[in-house]
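One protein chain omitted, others in place.
So, chain A:
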Amino acid sequence: MADESIQNGDSQASNNDITMAEPAPLPSASNGGDVEVKEVKLEDLFADVDSEDEEFPSSRPQETQPSSSPTAAPGSPLEIGISLKASDPEILRSFYQRLFPWRHLFQWLNHSPTPTNDFAHREFALTLQNDVWRRYMSYPTSDLMRKEMLNLLPSRIEIGPVYTTNPRDRKTVRNASAFKPVAKELCFDIDLTDYDEIRTCCDKANICQKCWRFMVMAVKVVDAALREDFGFKHIMWVYSGRRGIHAWVCDKKVRTMDDQKRRAVANYLEVIKGGAQGGKKVNLRRPLHPHISRSLDLLAPYFQTDVLATQDPWLDADRAAHLLTLLPDRPLTTALQNKWDASPGRSSAAKWADIDAVAKSGASKSLDARQLLEAKQDVVLEYTYPRLDIEVSKKLNHLLKSPFVIHPGTGRVCVPIDPRRLEEFDPLAVPTVQELLAEIDEWKEEAEGGGSGSEDHHTVKEENAPEIKKEDGGPAAKRTNIQDWEKTSLRPYVEYFRSFVLTLMKDERDARVKREREEADGMEF
């Protein structure tokens, strides 16, 4: 209970702060706007207001940006980007205006093309420029959300649960208990900082390709369990922008699970337990549960290459001593200790092989072969099995950072990862917002040369009012309807997200149609 209310930490206090905070200035209207504004009115007649700003995708010269924001917010003093910090309001404005896939985000949370309460009653929590945290925000449509984000320019957007009523109206509900969270994706959070005890390449918030392999292992194991064991289908993996990975399980049945079921899934998956002082972190019943044996089969090859060879976790004596505490039988461990003391600098792979060699040589009379095998399995799991931050998964009302938000420290976009191409994913190659904005400019230059390239993209875009532009001629004609994200390296990620969302929506629609048909059938009899 206690922690729940902390997380839920009624944010009255901070809300008060926020109302005081000065709203960020409105995005200044585009300069030669008159003509276009009229056209926009025309387009308003079409359902898709979203196209409004996509009509002027590249009209604003990027080069002037650094100088145009002398008042760059004093924000948190994080890394300085190439030219501007990722949390700079100008950068954020361009990003939210041109690159952020608002409509896909809306469809993802709404589960249908027409607005429903799934989206309207969803809580969003925003971290604003002055580091004020604002909870219980909600929006009826993606356009209104986009509009407000352009207004507020939050450095971080978090997604909470769907509530029984609109979160903005929570104070007007007659009795407080009627305002309850009812649905949210099941989320998982895995963070490389939890691997500090076993990784040797980096620590704290730093990561490299070597330790990213732990995330690859984690995704494989968790994804397999969720799909095969629980039968979940719509699982989206998202790079958190710095050192971790999130999973969003979006199946309809999963979203309405209560805390007890969430806790059951989380604990089913949790194997590594105990704090710094707990000693052995893997303690499993034998015979191994099918989920554990499958995970062990999945992880064994990674243990050989990515742990033993790459991480070399027992190279120094201190860490090797930890390995010995995990093994049974005193005579065996003493024999190993002596052997390793005699030849310092032995690699981890050699030490791992030594265990069996020494055991076979008969150094210990009391050794139980099965016990040793089980201990070795436990070691493999301790050094490979995913280390979940399970508190995130246990509670329906936990907030988690939205996909496609920019990580303020690294400037990297929080992008979804296609699990089929997991091995290829390189977190350090994920584009930063500054790079993306530069890419838009570069693309524009290319397009002016060729112009035909844009036709290819025509099929992808979703606007249904492109013709008006063409008739108008003039400079506007050049601005085709290619969306800005398509010009950048964000494109594959948005496309993957879109296909994920479409499959999800299709499933929900099919279920609805089926149910309606059944109901209709029922009526006939």
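We adopt the following convention: a residue touches a chain if its C-beta (ideal position, glycine included) is under 8 Å from a C-beta of that chain, and two chains touch if they have at least 3 such contacts; residues count from 1.
Going forward, contacts and distances are computed from a predicted model.
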Hidden subunit of the complex - UniProt protein name among "DNA primase large subunit", "RING-type E3 ubiquitin transferase", "UBC core domain-containing protein" or "U three protein 7": "DNA primase large subunit"
Contact with the hidden chain (one of A:Arg263, A:His322, A:Arg346 or A:Lys376): A:Arg263
Sole contact to the chain not displayed, among A:Gly274, A:Pro301, A:Pro331 or A:Pro344: A:Gly274
Residue among A:Asp194, A:Asp329 or A:Glu508 touching the omitted chain: A:Asp194
Chain not shown, touching residues in chain A: 2-3, 5-6, 9-10, 12-13, 131, 194, 196-197, 228-232, 257, 260-261, 263-265, 267-268, 272-280, 285-293, 325, 387, 389
